[in-house]
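I'd like to ask you about the structure that follows.
Note that one protein chain of the assembly has been removed; the remaining protein chains are unaltered in position.
Every chain is named by a letter (A, B and C) in the order it is written, and numbering of its residues begins at 1.
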Amino acid sequence: MDLTLSDEQRLLRESADRFVAETFTSEHRKKAVNDPLGYSPAIWKQFAELGWLALPIAEAHGGLGGGAIEIGLLMEAFGRGLVSEPFLSTVVIGAALVAECGTEAQKQAILPRIAEGALTLAFAHSERAARFDLARVDTTATKTADGWRLNGSKVAVLDGAAANQIIVSARIANANGASGKLALFLVPAGTPGLTLRDYARLGGGRGCNLDLRDVQLPADALLGDGSDALPAIETVVDRAMAALGAEAVGIMQTLLDTTLEYTKMRKQFGRPLSANQVIRHRLADVAMQVDEARSMALRAALMANAEPVARSRAASGAKAKIGKCARFVAEQAVQLHGAMGVTEELDIGAYFKRLLAFDTLFGGSAHHYRRHAALSGRVHA
Amino acid sequence: MDLTLSDEQRLLRESADRFVAETFTSEHRKKAVNDPLGYSPAIWKQFAELGWLALPIAEAHGGLGGGAIEIGLLMEAFGRGLVSEPFLSTVVIGAALVAECGTEAQKQAILPRIAEGALTLAFAHSERAARFDLARVDTTATKTADGWRLNGSKVAVLDGAAANQIIVSARIANANGASGKLALFLVPAGTPGLTLRDYARLGGGRGCNLDLRDVQLPADALLGDGSDALPAIETVVDRAMAALGAEAVGIMQTLLDTTLEYTKMRKQFGRPLSANQVIRHRLADVAMQVDEARSMALRAALMANAEPVARSRAASGAKAKIGKCARFVAEQAVQLHGAMGVTEELDIGAYFKRLLAFDTLFGGSAHHYRRHAALSGRVHA
Amino acid sequence: MDLTFSAEERAFEQEVRDYIAESLTPEMKRATALTPSVFSDPDIGMAWQRALHKKGWGAPGWPVEHGGPDWTPAQRWIFEAECARAGVPNVNVMGVKMVGPVIIGFGSREQQNFYLPRILSGEDYWCQGYSEPGSGSDLASLKTRAVRDGDDYVINGTKIWTTHAHHANRMFALVRTNEGERQQDGISFILIDMKTPGITTRPILTIGGDHEVNQVFFDDVRVPVANRVGEEGKGWTYGKYLLEFERGSGIASAKLREALKTITDLAGSEVTGRAIEDPDIAMRMSEVEVDIDALEMTELRVLSALQTGQNPGAVSSLIKLRVSEIRQAVTRLGVDVIGQDGLAVEPARPFYRLNHEPAIPEELLPVVPEYLNGRAYTIFGGSSEIQRDIIAKMVLGL
Partner (left out) sequence: MDLTFSAEERAFEQEVRDYIAESLTPEMKRATALTPSVFSDPDIGMAWQRALHKKGWGAPGWPVEHGGPDWTPAQRWIFEAECARAGVPNVNVMGVKMVGPVIIGFGSREQQNFYLPRILSGEDYWCQGYSEPGSGSDLASLKTRAVRDGDDYVINGTKIWTTHAHHANRMFALVRTNEGERQQDGISFILIDMKTPGITTRPILTIGGDHEVNQVFFDDVRVPVANRVGEEGKGWTYGKYLLEFERGSGIASAKLREALKTITDLAGSEVTGRAIEDPDIAMRMSEVEVDIDALEMTELRVLSALQTGQNPGAVSSLIKLRVSEIRQAVTRLGVDVIGQDGLAVEPARPFYRLNHEPAIPEELLPVVPEYLNGRAYTIFGGSSEIQRDIIAKMVLGL
């Protein structure tokens, strides 16, 4: 039982904190908002040089073999700087789906290129009608003479427009037309039949909604051997939620620090805001919730390789609890900044929006408390 | 549109307030807790003399023909004094069930005697397995040669031990043994086969759990003509919840008044508790919630005769919202009284417990928000 | 006690409903639905003001001699409720509901004759110059100075959070004309033509991405002394009157009910994957609806007291706080209802006149900006913290 960082982990954290503080300044962020790509390829190259893109990839595939704790350290630092590089899409989700499902040939073809920063991925899974139900996919994949034909619509594809390849989930249509197993397909950017409606994402980065109309793919576009992809998707999304939780903790900590600073400095009725007992207590609650969120993000990371029910309970528990804390912390940070908090003049608004996006991604608190209760045998999901 | 009181209503309120303040003192309450009956027959007689027991009974049956607003005025005053007389059981519920379901002969036999204070009733409906589902009754009534035979168990029978007659709900067993329509039966106290486990009720008064083992009743024990009693039960319970809501408002107002007084008087660190901004804001929230509760109790009373869906939505909305407010107000009143609040030394504890009982009766906030959502067509109940 | 309106009032309700039906254009309605702000853009809001003025309903709260319709409190309730139900645009409240009553109460006959008809007709568009950087909730600490020079005041300083200053041709402002013993003394109430030389305006984008508010700079701005309302140094009193005037006259429950209905309709539709089937969302809708019921009853109690000539008393001071909290709950529900489509930011404005097809269905566009902008409800107009301070002191006597 040891929850202290190893020396390597401490070094990783320090270098990430330093790099983020130096690179992701307020000015950088204001520029990035207007960037049609949503992030900087030059910085992405630096991520590769720092070894961050190789972090969770197995050594056999050109990676460093790191785990959820290391990912969490990076993500927390990214949160502090509101980093909008597609690390979650490409490394945490994309590379992990390839590693979980791909054939050895696919892994060899894709993972080293991710590690060296030469390939970006996105994951197109959610559909409007499914809301946050990971198992519900209406997009279909039909076997053709020489490959596959995909049809359907996806929403909330993070970093989709900048991705070199999009991993698309679809149900393989059976011979009788009924829908069957869930499968994942590698769809190169620009494939005919793919329509992206790109948008600026709340709190930074880009996203898109995606239509697939008779998208023709070669046979080897299927990731892996065609066995049901749902367990892998659940594994990867659980770990992605742990990583997002760590990112949220970084964001919340920054909001707390900034708000403490502001309430000490800002004077009203002749004394600092922080002289008000109500504000002092509110900040005590904010600090407490940041700490609870930190505990839960750590817990989800430590359980990332546990058996599925334990892993999913930890992940859903973390997503639910951190989401609740994030909402409180974000709303209070804005409230205590007063009128300045509800403008785009300060960074506070961007951090607020990124937490709102966090809460929405993969489902909010109520959804995950319900999933937790179902996994605990208390309710039927 | 007029939400001001009529002169008669104002007089009723004033006389109720005066009588309660003079009669239901702290000393009276301490004595009543140890009273095996749970209330004072002498005071009950005074209620009759004041016309309160006749209030909602139709003029044709010896009553005054008052409505939910008048009941609410009385109940709010009763709340202020933590009155434990069986007004709810006998007048608000019992008399109303007889009025809704009874034959003319039954009404003539029962209602005038309630009005004159000569008869008390209780309502035995809830069962443990049903929780708060009014429609679920496992107690059975079997037709016999000369009447009925009842079997089953009831919980939370308010004022059951002191009642002259208990109105018991049961499903009439069909010929094939399957359970059929819900019916109500008048069961005189002491009927063989009736076992009462009497208890002191949280916050004042008495209650009991009830077993019915082969309880033999004459044919005319059936209240009314045997048509399904569920709509009448729902009507009466909706109105009872409105009345209880008004009582809760009286309790909450008293807690607010007492707590204001206490925080102004009690000194800590050299200044009154009420000098703390956190406590001032808390009290502002308490006052706000008392006011919201008052609005909802009034609303439920005004809608007591509306069509069933509107009436039930108002009643469930009131029960849910007032329950939520009551919990907050009660917990804060105790919290702000500090250590003295968590003893039986002050009245505060008794008021706290009565609000806890209120929240439990007929189901808590979550149950009634769900009922409200179902009645609004949002969810399936 | 009775919740129903009289036959006359029902007839009036029908009249309002009919007039709205004939004069509210589909464009106005769509623009209002797609505006993620409590302030309609002037092209929409002023068109509606003109329609109301045509009917003699341009200023429901004004006395009849200044062009008010002479309505009872119940009629005002009915009017506002019908407007909310129909989804009409917001008119220039800074004119009709704020500066108008002050000019009526304290302005000179000349000021009344000049300004009031222009508010009614929609010819003038007003903004309010109260807050300053650094003054916030402590309004009385304001520093913008008006120094007397002959028949003019020369104004220097800056105002902030000035709603629609970029649209307005007039501003009413609190300025410091004297250093009183108390901060509140020495403040005067001045009417300023926004075209006066020396006035510049800097836009401030809200957290939701809307251009609603501004910072306004005054650099040796000369304003005739004749533009001062009432006495010099009494501006604080007039500003407070403005707040009292509003007390109890507004109704918020009808608008909140409509806002909830909009969200409920979205939740029932395929466009949100039928979010209402999520039991948490369904329950929270009931929770918010019941909160609106409670608010409505409280508002009706105030109305009823006003009708019978009573003072509604303490209750009305609790309303602002609840309204802001319920508004935020409704907008939050909206965010949860639209789910992942809330990730899409549409920076262009107004939503009802986009030059491109948005990434998400049009009706979802205002939902997140409304939530974001709605964070201001508990901040502007006296933060919730200040409101609770006031309730503790004024209502509870602490």
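Heads up, the rule we're going with is that a contact is a pair of C-beta atoms (placed from the backbone, for glycine too) under 8 Å apart; a residue touches a chain by one contact, two chains touch by 3 or more.
As the structure is a computational prediction, the values presented were derived from the model and not from experiment.
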| Contact partner of the left-out chain, one of A:Gly102, A:Gly317, A:Gly338 or A:Gly364 | A:Gly317
| said: On chain B, where is the contact patch with the chain that was removed from view? | reply: 126-132, 155-156, 197-202, 207-209, 267-269, 276, 278-279, 331, 334-335, 338-339, 341-345, 349, 352-353, 356-357, 360-361, 364, 366-367, 370
| task | Go through chain A and note every residue touching the omitted chain. | result | 1-6, 9, 69, 260, 263-264, 274, 277, 280-281, 283-285, 287-288, 291-293, 295-296, 298-299, 302-303, 314, 317, 320-321, 366, 369-370, 372-373, 376, 378-379
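Heads up, the rule we're going with is that only the chains that are shown with their structure count from here on.
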| field | Reference chain C; chain at largest CA-centroid distance | value | B
| said: How many angstrom lie between the centres of chain A and chain C, each centre taken as the mean Cα position? | reply: 39
| Chain centre separation in whole Å, for chain C relative to chain B (CA means) | 43
| task | Could you please state the distance in Å, as a whole number, between where the Cα atoms of chain A are centred and where those of chain B are centred? | result | 52
| said: Quick check: what residues of chain C touch more than one other chain, meaning two or more? | reply: 385, 388
| request: Mark out which residues of chain A touch at least two other chains, giving numbers and ranges. | output: 276, 278
